[in-house]
Every structure is written in C-alpha cells, then in structure tokens.
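Of the protein chains in this complex, one is absent; all others appear in place.
Just so it is clear, A and B label the chains in written order, and each chain counts residues from 1 on its own.
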Amino acid sequence: MAQNRIETPWTLAWRRFRRHRMAIFSLGIIILLVALALSAPLLVRLGWIPDPNLQPEGPNLAASYFLPPGTPGHPLGTDELGRDVLSRLIYGGRISLLVGFTVALSSVLIGTLVGAIAGYFAGRAFLFFAGPASPTYRELLGRGGLAVVLLSLVGLGTALYLFYRTEPGTALLGFAGALLAAYLLNRLPGLGEKLARALWYGFSWALLLGFAGLIVDVARTLAEPGMARGDLSPIELAGYYLAHLGALALLAFGVVGRIALDVDVVISRIIDFMLSLPGLPILLVLSAFMRNPESALGKLTASLFGEAASVAIIILILVVFGWITTARIVRGLILSLREQEFTLAAQALGVSETRIVFRHLVPNAIAPIIVDATLQVGLAILVEAGLSFLGFGIQPPVATWGNMLTGAQDYIFYAPHLAIFPGLAILLTVLAFNYVGDGLRDALDPRSRV
Amino acid sequence: MRRKIGILATLSLLLGVALAAVPKDTYVYMTFGDIDTLDPAQAYDTASLHIIENVYETLYTYKKDSLTEYEPLLATSYEIKDGGKTYIFHLRKGVQFHSGNPMTCRDAEYSFERILVTNPGDGPGWFFAESLIGYDSNAKSALGENASQEAYDQYWELIDKSVECDDLYTLRFTLVKPDPSFFAKLLYAGAAIIDSKWAIQNGEWSGTKKDWLDWAGKDLRQGFLHKNMSGTGPYKLVKWDGENVVAEAFDKYWGEKPKIKRVLVQIVKEQATRLEALKRGDADRVTVNDWATVESQVRGLPGVKVWSDPNWAPAGAGVIFFNFKVEGEDNPYIGKNTPRDLFSDLNVRRAFAHLVDQEALIEEIFLGHGVKLTMALPPSFLGYDPTIPIYEFDPDKAEAYFKKAFGGKLWDEGFEITITYNQGNTFRQTIAEMLKANVEAINPKFRVNVRGLQWPDYLRSARNKLLPIWPLGWIADYADPDNFIHPFYHSKGALAKRQNLKIPELDRLIEEARATVDPEKRAEIYKKIGRLAHDLAVNVPLPSQSPFIVTRDNLKGVYYNPMRSGTFLWKDIYKE
Partner (left out) sequence: MLVYAIRRVLQLPIVLFVVSVVIVGLLQFLPPTARAAAYVKSEQQLAHIDEIIKQYNLDAPFYVQYWTWLKNALKGNLGFSRVDKKPVLEAIATRLPVSAELVLYAFLPTLLFSIWLGTLAAIHRDRFLDQLIRVLAVVFWSLPTFVLGIALVAVVYGYLKLFGIGRLPPDLIIQLAQQANAGEFRYYTGLLSLDGLLNGRLDVTLAALKHLVLPTITLILVLGAQIVRVMRSSMLDELGKDYVRTARAKGLPEKVVHYKHARRNALIPVITLAGLMFAFMLNGVVITETIFNLPGLGQWAAAAAVQLDQPSILGFALFTALIVALANIAVDVLYALVDPRIRYE
C-alpha cells in the first residue's frame, strides 16, 4: 500500500470504475459523441461535412435523393430530400445529447431539492394558515403587536391586489416575492421570526378569501344561464346555495382556525398523484399546449428560442416528469440520514437547517443521485426520440435522431439505411450511458470491493 | 424432441404461407385519410365522400371523366323555368333503396330539406342554403339561439317552400334568385337522395316542422346516418368500423350491374406498408403521397401501373394572397416601421409576383409534373383562360417595380414582413423560403421572415387579417367557376376578404356573372375577371400538381375525374 498518497473517496471510486471495462469504453464513446456534437458547426465550416439542411439544386434532382451509403461525398448516403445523412446524424446528436444532459441535470437538481426538503422536514408540520382570532395568532401579538398586525395587513393587501388586479404571471412573481420577503424577515435577529410569520399569515388570509370568492364566483357563473331561463333543477339549486354556505363556513373557519401542513405529506401526495397520471396523454397535451404560439408559455418559448422552441419544450416536458424518481430516491435517503448521529450533532451545534441539508445530508446521498442522473440521460434520449417519432417532439427542419426515423419509416423497404443509422446512434448512446451508470453504481458503492 | 420439431415445422409452414392476391371480383384500396362520416349532409372531406359517391346517388352526375357533360342518375330529365329560378326534375321510377323501400319524390324532398335544416357549421350545406333560402347557415346560427318563434317559423317556411314535390316523381326547387351554379351544386356527391322512411324509423329528423329546430346545426356524427347507409347506388355498405369500409354490390341495383362485387377501403397510415401491400398484390390501388415517391419507388415495379396524363388537372387552385391592409396590434408578422398597406401598392405586388419562380417550383416539388395556372380557377372549369400571361421569374423587373413603389420611399426605407405557411405543407414552405431568398437578394433593407404555423393558427391568423402574405388553396365543392371566383376575388369572398381586397370593378363583374345564365356569356365574364386580376396582381396563382393514380396493372377502366373523391367510381372498373 502506498503510504505517501492520500486516497480520497473519489480516487477510490475512480479506481473501481476503471476496472469496469465496458464502462470505460462507454465513457470513451460518450466523450467522442460529445466532441462530435460540439464541433459540428466547425466541421461544416471546414467543409468536412455538408450543412445538414442543404438540399441539392439544379436539374435531375431525383438522382441525388436516396443515395446509398458509401457514395462519394456522402459516406452514409442521402435522404429523401438529398440531404447528407452523416451530417444530419451529427446534428441530431447535438440535440439528443443536449436534451439528455439538460433534462437529467435539471430533473436531478429539482428532484434533489424537493426530495431533500420532503425528507428533512417530514413529520414537522408547517403552520400554513392561522386565522386572525386563532390562539396561534394571538400568541404572536403581545410585544410588537402593532407591527405584527400592520405587517399582516400589508400581506393581506398585497395578496389581494395580486389576485384581482394583475395577470397570472405577475401574481405568481409577486407570490414568490412575498415568500422571499418572509424568508429574509425570518433571518433578521430579534423580532424577525415573528414578523415573518405575521406577513405570511396575512398572505394566507388572502388565499383563503380568494378561495372562498372563487367558489361563489364559479357557482354563480354555472348557475347563471339556468337561472335566467328559470329551469334550474332542485339539485343544481341546492348546489348553488350549498356553494355559498360552504364559502361562508370557510370564512368563519378562517377567523379562528389554523391549518398545519406537513411539507413531506404534500410532496409525497403530489408524487403519488404524478405516478398515477397517465403519462402519455398528459405529455402529448402538454406538448401541444406549449407549442401553441397563442398560449403564454408558447409565446415565451417561441420568443426565447425561435426555431429551436420545440427543443426547449421537449426539455421542459421531460423535466416535469423526470424529477419524480430522483425526488423519491433522495427523500428516502434523507429520511434515514436525518436520524444519524452526525445530523443530530450538527443540529445540536446550532448549524442552520439550510446548511445541514445541503452541506451534510445531500453530499452523503450523492452516489445514488449521480447514478440516477446517468440513467436519466439515457432515458431522456429515448423518450425524446419516441416523442419525436410520434411527431410530438422536436419539429423538422431541426434534425434529431427521433424525427429522422419518422421520415425514414416511409422508405423503410426502399432505403433502409435511412432508418439504420439513427437507430444505431440511439442504441449506441443509450447503451453507453447505461454502462457508465452501471459502472458508477459499482464504483460509488462503498460496500463493493476494490 | 422430434415431435417438437415437427410441430415447429408445421407452424412455420402455416405462418409462412404467402397470402393470395386479391380475388378478381374484389377491389382493395389502401389509403391514409380517415373517413369522417357517412352522412351526406355532414360529409365534407374526400375520404367520406369517396364512400358516399359509390353508395348514394344524386339526381344527375358527371359523365365518366368529363366536367362539362352530365348524365341522368336518379332523375331522367329536368327543366329550368322562371328565368333560372325554378328547377323541375323528373325522377326515375322503379328505383329501390338498399333497405328495400322504393325511391320517390318524398325521399328527394326529405334529403334536400334535411341538408337545409341541419346544415352544421362544418358541413357543406351552406352552398345549398345560399341558393335555396338565401342564408348560408342553419336557423340557429343564422338567426341566433334566442330568435323569436316568428323568425324561426319564417325560416322554416323558406326551407319548406324551396323544395317541393309536384307529384310522386316530380321534384321542384325554387331558388331565391337565379343561380347559374345551382345545377353544378346538385352534382356534389353529398346532394344524395337518402331513404327517408328508413331514416325516420331509425330516429333521424321526422321530416316535419315538429322537430326541425332541434335538428338545426346538430352534429350529425351522433346520428343514425353517420354509420348507416341506405342509398340507391350500385354498392351497399356492409360495415364501417371506424377504420375500414366494406361494401358489396347491391343485387337489385336499377342500372348496369357492376363487375366488382366486393370493395374494401382500408386505412393504412404508413406509406411504406401500403407500397409493400401493393407490391404483394394485397391491394389493387394505394394512395401515394407525392411524385418523388412515385418516381423513386413505384415506377418500374412489376405488376404496378402509374396512371397519369398531362391533361389531367385537379379541381383545385392555390394562390399567394397579399394583404392590402394588415390588421392587429403588436402584429408579429409585420415590422414596426413597415407600412401596413404595403401591398396596396401595385408595384409591390407585381414585384413579388415576378419573384415567384414557377418553373423551379414545378421542378423541385412536383419533379416536373405540374401545370402553371393563369388565374385562381382549375383549368378544366368553365371560364378558365389559358391565354392570360403569367408573371415570369425576373429579378430585374422586380427591382424596377420595387424602386417605383411608394414613390421610391420603400426602396430607401426597406420593409420587414413574415411569410407564413401551415406546418407540414412542404409546397407552401418552399414557396415561402423561395420568396425570402429572392426578395432579400434584391435589397438588403428588405427583410422577409419565414414561419410555419399549426393549421388552426394559420387559419385563425389569416381570418383576423394578421398575415401580410400567405399561400393558400381551395378544392372545388362543385364544378362551377363561382366556387373559386367569388371566394378568391370578391371583396366579400371567403378568402379575399381576409386580404382586405376591395376592387369595385371585380365585385361588379362577379355579381354580373352570378346573374348570367348563358354559359358562354358567363365564361367571357370570368375571362375578363382573370385578366383584370392579373393586371392588378391581386394574388399570384400557383402551379398545381398533375395528378396520378397508382394501381395494380390488371385493374382496368380507371379514369380521372377531379370532382370524384375517388377519381373514378367502383362500378366503372374491372379486373383482368
């Protein structure tokens, strides 16, 4: 044993990883693919490959369509519009890898954050709402009571203004701003915590008011046409009055009641719900919805990304469904890590909770997270290809492996090479990521033998 | 072990048996278009009308591939009276529906009144309603949901009076005013005579005033006739399961018995699969997407025949529209400093027209199989004038026109516009990209963007007059020039009003043609319109693709009639 060198866990892991021959080989392939993807525009400028969207011109166009692989100038042949397959393959790889990496990175980040919060705060209910006459709120009064009341009113006013006077987008922004303000107030010494809670409760009153208003509003709109005609059925009429009663009851409760919510329960429910959602139709509806230039999101993506808007959209959609697995893994890990001695020690030392979560707990869970990320890259590439194949993903003329295959399917008996190459490319890439993931799993597992 | 091998061998033999080709008296057509409905009052797409034209029959129909010669079908003769306001049809006797009911004038009256009563927004009823009652939509849509009982009653009176039976075999149409295109409308496959007794028995509209308003604007896809057919045609429907249609010859057909006894129209979305089936002989005819596929993959296949003829032309026309006054605040399709009335200047329109390289379009998209149009009218239609000149591709002339536009101001200040197309339409996309390249090459201050829109967005933006310049086409509903000239050139036309086109002289000529019954005089007026439209460059007619039909080579009797959704009728073909 070499005594003069300190072995960090990472070098150990690397040593274990190196023993995994397939993983090393796959890593090489990935690096090669990334290099190819990054240098694609350079290759075009150097004249090594033609532009992926370059179509032949001049007479007798049909002669330059469907050229077989091995044709001079087109090592992998040309497609139904005479475009170079190799060049499109490289450009398609750019998109696939971009989608794969971005999706994996974002979903893992979001998943880790959500999972960590859920895991760490499990069992500690957060006082989400406390009415102005509730014992909790009365406790807050006492010293500095005037400031508390004022701040609550400020919260209430701001929230009401946001609800009724602004666009949904601005309202959301304002909401985030208020959360931030509460968080900052919380960090102030002395009365800080008290004031933060006051602000938050004011805000929560507005939420309750808004919700009660919404119930009445919806009931009225639904009943209006029937009332005008005078042919509301007794059940509908009962429903109409019940809605009003419900809203009143809600308000009454709002004065004295309190609602505590366990963040973990909320997040777990959301995860359960997302898992029971039929993925496909939601995916497809989401894609249609974001692609529409009329919708707010559609406008945003179109203005930000232009031609490549569909790429951004597909990434967003995959992230919406991608964070769940990571969140579940991380939550489970943090739940058990939370109970271990080093966490208790940190808590006893008065280390801030943010610090405990991100400096002590998350790093201890990093190995499974990394493995998960690698596998997610492969999965994202697969799903993107599938969606593009169905026509919901990335739109031509932007080339991706998936939409190259869609086009190729029409000519499968006539020009099979159009399907073979993108198919192989997907296979190779996903395979490589899977092997790297396998390798990492073994390498990062402290129990595995060196 | 040996037994296992034996089973395996038999199994593979069974599985591997080559499928026999389609029998001689059976016709299999594989296509991609979903059939929308089998109800003639609702059907407005080729896939649906293809079935309807073979199962139902109209009063008169086209003679084989001709658009100008007709032959009687369910009528035997007709007269026009009152200067073109009254049409009287003498119906054929002894005709039976597939259900066994005899066909009489009651059925004819019911069929046409049903079209007028229901007239759903997405159906073809509007062009019958226009001629017969002077409205272009159903009662609820034309008068509003809450109109008075009186108004509705009046509307019903109009319907009731417009189609009447003089006796059991004499049908009388009374038009609101003379309409020279009315006869052509009656040739539309959806103007079919349906079995009224059978329809009423099965819960369709009763044919009386009692429940007519309930049926106004109703989505007929939820009714009985949506899936069931009882017509008088040579074929009767066996089954439509939402995908495939199976039909068989009707043995009590009044006319000549067809040679093909069984028909299958199969929906196969993948072109490769269709071609493979054709090669194997599993299909007699397949839909092929474009000429590129025909040239590269179909031509030369053994046992396969590609039918085409330079004289064939589709019953459709497409043009590039110029918006004379672009509307909409924050309109993303036109630059902030670009005049909204850019295309109101004749010089700009002519310059753009000179930058459309028609030859290149035909060559690149249709691989040479296309015809240039001189006006927005299919060449086989009455009034088409092939002698009108076409703006040839000429950047120099375009430059000269641009320099003259807006007194030279445009040349100095430039402009920025977006050409749009509906995503997936490569023809329109190529046009847009071609114009961009050609316009921007003339003056660096001219900016042209290209943007593909989803189909509904494309329509919506055009409808709201947001698009400065856009290509769009139209397929004939009925073989009358008015079906093109009015929408394309009249200030109130369905398409031209989206471009804020207002040229009084054109409007006047179109109205005049509508009131002219004599075909020759009408033709002259349409030629005049075409010439005037060319001089003013109100739009740029685009070339259209020469049609082709792909079948097995033993299929005979194939012809091309652009007004037939299937280009030919099943009863006219046979196999050798």
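Assorted remarks:
Rule of thumb we're sticking to: a contact is a pair of C-beta atoms (placed from the backbone, for glycine too) under 8 Å apart; a residue touches a chain by one contact, two chains touch by 3 or more.
Nothing here was measured: the structure is a model prediction, and the numbers come from that model.
Interface note: of A:L81, A:L185, A:I412 or A:A443, the residue touching the hidden chain in the full complex is A:I412. Touching the missing chain, out of B:D345, B:E363, B:D457 or B:D480, is residue B:D457. Considering the whole complex, the residue from A:L250, A:I370 or A:L390 that touches the absent chain is A:L390.
Only one residue in the set B:I115, B:A283 or B:A398 touches the chain that does not appear here, and it is B:A283. When the missing chain is restored to the complex, the residue among B:L143, B:A400 or B:A494 that touches it is B:A494. Listed for chain B, the residues touching the missing chain in the whole complex are 14-16, 18-20, 22-23, 26, 28, 35-37, 44-45, 120-122, 124, 126, 137, 141, 217, 219, 221-222, 226-227, 238-239, 241-244, 246, 248, 262, 264, 266, 268-270, 272-273, 276, 280, 282-283, 454-457, 459-460, 462-463, 472-475, 477, 487, 494-495. Chain A meets the missing chain through residues 218, 221-222, 273, 276-278, 280-282, 284-289, 292, 294-297, 378, 382, 385-386, 389-392, 405, 408-409, 412-413, 416, 419, 423, 426-427, 430-431, 434-435, 438.
Note that in this section only the chains that are shown with their structure count from here on.
Once the centre of each chain is set as its mean CA position, chain A and chain B turn out to be 45 Å apart. Against chain B, in their complex, chain A makes its touches with residues 59, 61-62, 65-66, 80, 291-294, 395, 409-414. Across the complex, chain A is touched by residues 270-272, 275-276, 289, 292-293, 295-297, 363-364, 367, 423, 452-454, 457 of chain B.
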